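Notes to accompany the following structure.
Removed from the display is one protein chain of the complex; every other protein chain stays in position.
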Amino acid sequence: MTTLLLSLPVALPLLAALLAVAASRQAAGLAMATGFLVLGLSVWLAFEVAAAGPITIALGGWEAPLGIVLRADGLGAGFLVVSAMVMAVVLVAAQPSFEDQGQESRAGFAFWPLALLLFAGLNTAFLSRDLFNLFVALELLTLSAIALVAIEGKAGSVTAALRYMVFALLGSVLFLLGAALAYAAHATLDIGLLAQVELGWPMAAALALMTMGLAIKTALFPFHAWLPPAHAGAPAPASAMLSALVPKASFVILLRLWFDLAPELASPLLLAVLGGLGAVAVIHGSLLAIGQDRLKLIIAYSTVAQLGYLFLVFPLAGGAGGAQPWSAGAWTAASFHAFAHMLAKAAMFLAAGLFLRAVGHDRLEGLRGLARAMPIACFAFGLSAISLMGLPLSGGFTAKYLLLTSAFASGQWGWGLVLVAGGLLAAIYLFRPLNLMFSKEGAAASLTPVPRWEQVLPLLLALAAVLLGLFSAGPFAFLQIGRPGAAAEGLLP
Amino acid sequence: MNLVIGPLLPFVALAWPLLLGLGAAWPAWRERALWVLPAAPLPALLLAIAWPEGSTTAPALLLGTVLVLNAPGRLLLGMVAVIWLAAGIFALGYFRAPRKPAVFAGFWCLTLSGNLGVMLAADVATFYVAFAAVSFAAYWLVVHDGSARALMAGRVYLVLALLGEALLLVGLLLGVAAADSLSIAAVAASLSEAPLALTCLILGFGLKAGMVPLHMWLPLAHPAAPTPASAALSGAIVKAGIIGLIRFLPEDAGLWTTGLILLGLVGAYGGVVAGLLQRNAKAVLAYSTVSQMGLVLAVLGAGLTTEAALYAAHHGFAKAALFLGVGVLAATGRRALPWVLALAALPALSIAGAPLLGGALVKAAIKPGFAGWLEWAVALSATGTALLLARALWLAVRGRADAADARPAPLLWAPWAGLILVALALPWFLLASFSTLTPGYVLGLASLWDATWPLLLAALLAAPFLRLRPRVPALPEGDLVVPLGAAASAAMHTLRRLPEPTGPHLALPGATRGKAVLAALEAALLPWRRGGLLAAALVLALAWSLAG
Partner (left out) sequence: MTAVLPVLILATSLVPALLIFWLPERAWRARAWLNLGGAAVKILLVVFLMVEVANGVTHEARLDLAPGLYLLLRVDALTLLFVSLSAFLWLMTTIYAIAYLGDGPNLSRFFGFFSLCVAATTGLALAGTLITFFIFFELLTLTTWPLVVHKEDAKSVKAGRLYLAYSLPGSAALLVAIIWLESATGPVIFAEPGDLRVLSDASLMAIFALFALGVGVKAALFPLHGWLPEAMAAPAPVSALLHAVAVVKAGAFGIVRLIYDVFGIALTAELGVGLPLALLAAFTILWGSLRALQQTEVKKRLAFSTVSQVSYIILGAALAGPYAVIGGLVHLVHQGLMKITLFFCAGLYDERAGITRIDQLDGIGRRMPMTSICFTIGAMGMIGIPPVAGFVSKFYLGLGGLQAGEPWVVGVLAASALLNAGYFLPMLYRIWFGVAPADAPQADERSLGMLVPAVATAAASLAAGLFAGAAISPLAWASLIAAGYLP
């Protein structure tokens, strides 16, 4: 039973992708059904994990290092559930955009299989414990993501997709080199096995390579420049997947590499580089977001900034003083932040897509007066903005609170100030669109109507982001299942 | 918890006017609202005449209200009630077609209630509330006729009343803090150690009582009000300041002993000089009040508290009678003039201390407080008073009715005559209990002479004026108010026109330049070769640090 539970989230989307190519007329329905099925399965899996602790299976009975091993711990299952939630809603929301275009268009035909492939890659990345499998998952993910960027075939988005591809390849090469080096030194690629052996300098070099490869794929500053044009150029549902889900896969792998595999190898320079680049990303991305005049670009730059926060976990992990009643605050906070960002960013891109459809363009000026015309979508936008700014009550706040406490408790004030400044800058760039929505002067006279049920979809995701903050005790405890020791103790002794 | 501990009548005496005042606003009664005026002070009168001494408490009211009935308060309470009663009856005859009778009646009652309250209050909060009520509600009485002159007078009145309230608040706060008690007696006892509190209180009360140089509002406001209200203002309301001083002055007032005497005498003479230069009978009477209150302040400075209360009470009756007299004279034609004028002169003579009248008794009562040149100064002030009041009557006669056979209505002359009677007679009954003297003393030859010579002197001084009729320069009502008012309004104007700080704005300096720099940086990071080089460099650095 557990074998099926772990393997189906990977297998089902793959299977559905094949079927969607074959039976393209039913592709939309198939994709939606898969989305909900996987969501159901992953929730089930989460309950199993909560009840019985981490679950490990070897496909076909072949144990590592020979076979493929999947493992669901709190972190993996958590990401699986949240990404399935986002995916399910996004697939429903995508239906009107790609259904109407008919079967003849390339977009209408290709979107569903690509989305499903992306889904499969994502789930593999969350569950897999093998460096090679992870590489395959990342490739699957990246390639379908690039295709999704270019799916409408507009000149701008094709350029953006190509640039995305170049950076993605660079990341892949680095990761692959690292994996090869690891295999050459230790004759295994399983994270669990590698964690048990004595690691030497070849592994240090391998980790350096893989870390940079993953950082590039996660669009860490200064390797982020490809992201905003790519995410802003894609159709809104695709943007939602790209921005909310794709970078999280590489980040989860990065977490596993350092906290599960080789915490003892970490050096102060590593922490400084990852944390420092994350901090610069927060500030740089936010400042650029403030300067944008297109809504989707603002949201995309916001992703650059928000991903930067995630990297603060490296210097901050373990930074809890004796006064705190919890441990592993920063490590848990990183996951919380990722969850909140997944939900809120997807909601925001979906809402932006609706605005774009109603107004016909995504220049900020077009947002004038929308609070009156599309109240639900605006409300969803507002709620997700609250989570992105890290204001209470929201998942973003819980994450920020835990990170800040870690920063202060360990005396690393600088990171704390970055967090605070990032929140304020986010307020500036997110309230610009909100302010316009509430300005009735100069509002467009006629809008393409958007049905109510479509507006409710982003609201659902935004509400989930808020509820994550209100009921964060459960997820918090869940994430501790199978938590590596370094998560509580920090990366440096 | 009991709502009221002790007899209820003191509270009834205060609440009754308020109830009547509210009732006057009732639409059906509005037109005949003035009829409540005579009824309003009746319970207070009963209280003052026939109630035993004692105190009453209402813990829930304000900060715990305590009312007390005792000697100086009772006398002034009775005076207030009688004056307001007479003025209320007079008002019925005075207003033919009253303007906004309900509003007038309402504020009349509120002022009255406050005026009674200051005489009864034994705790600081109640006193302050009552004082504020009498101060601010009286504003509506001043501006009742709505003329530009009345509004102007009202404005000055209000500004100074506010200043007085602020001074009082500061003084009371300091006093309460020094005594750590809300009881007036306790505060008074501790004031000799709190000179700042004492100063604030004396200035605050002095302002109400027309102490120089804070008297400016008085000659403006009293003439501007309708005659019955002028009577109440000059007769009763100024006594709120006097009772304040009586209640709060400590045994040892330090420098203020001298200060009060000096300021009082300056007022006593200054009021005469400024009053003689007036052209309006009511303004002259108002200056006479300034002058008389100056004497009372001097008496208080000399430490004769009960005598001061007696003097003030007599002045209240007589001055109210004089104001009403102006109204009566205005309703009298040439034919009835001699009789009316003869009666009107009685309170004037009484205030000037003419022998055998009530005023002579109270003047005799305050005499022991002064010695040396002060004694002479006080005695001589009666000459000034006589001249001043003669001038007032002279001006009032000039304002008599045009019709030769006009006669004042009973509603006008009856309360007036009543007041005159009280003013002349009451001191005979009270002298023994309010001073060390007995009525027999004033019948002595020496004291008869003391009372007579200032009047003779006044007649001597007046004679050349009556013959020669020189042109006297006129002084604007309120004297100092003219320059001070101009200065104050200029200051206020400047304050309002001070440059406003610019409102908050959100534009960031250098935003456009920063935007360009960031965009350039972003463009520089776009080519993959740069990214690749950066990545390679970082990989090398990391590998080196991780391995080492």
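Think of it as A and B in the order they're written, each chain with its own count starting at 1.
Methods note: contacts are C-beta pairs under 8 Å (C-beta built on N, C-alpha and C of every residue); 3 or more make two chains touch, one makes a residue touch a chain.
Source: prediction; values computed, not measured.
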Report summary line: The one of B:Glu165, B:Asp479 or B:Glu522 in touch with the missing chain is B:Glu165
Requested in this report: Using the touch definition up top, pick the residue from B:Ala48, B:Leu116 or B:Leu174 that touches the left-out chain.
Outcome: B:Leu174
Query raised in the report: Out of A:Phe47, A:Trp326 or A:Trp453, which touches the unshown chain?
Result: A:Trp326
Query - Candidate in contact with the missing chain, chosen from B:Arg96, B:Arg471 or B:Arg496 - result: B:Arg496
Requested in this report: May I ask you to list the residues on chain B that touch the chain which is not drawn?
Outcome: 1, 58-65, 125, 128-129, 132-133, 136, 143, 146, 151, 155, 158, 162-163, 165-167, 169-170, 173-174, 176-177, 492, 495-498, 500, 503-504, 506
**Report entry** Where the unshown chain meets chain A, residue by residue
**Finding:** 321, 323-326, 332, 369, 371-372, 375, 386, 389, 391-393, 397-398, 401-402, 404-405, 408-409, 416, 420, 423-424, 427, 431, 435, 438-441, 469-473, 476-477
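Please note the rule applied: only the chains that are shown with their structure count from here on.
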Requested in this report: Return the distance between the CA-based centres of chain A and chain B, expressed in whole Å.
Outcome: 78
Query raised in the report: Which chain B residues qualify as touching chain A in the complex?
Result: 514-515, 518-519, 521-523, 525-526, 528, 531-532, 534-535, 538-543, 545-548
Query - chain A - residues contacting chain B, complex - result: 163, 166-167, 170, 174, 201, 204-205, 207-209, 211-212, 216, 222-226, 265-270, 273, 284, 287-288, 291
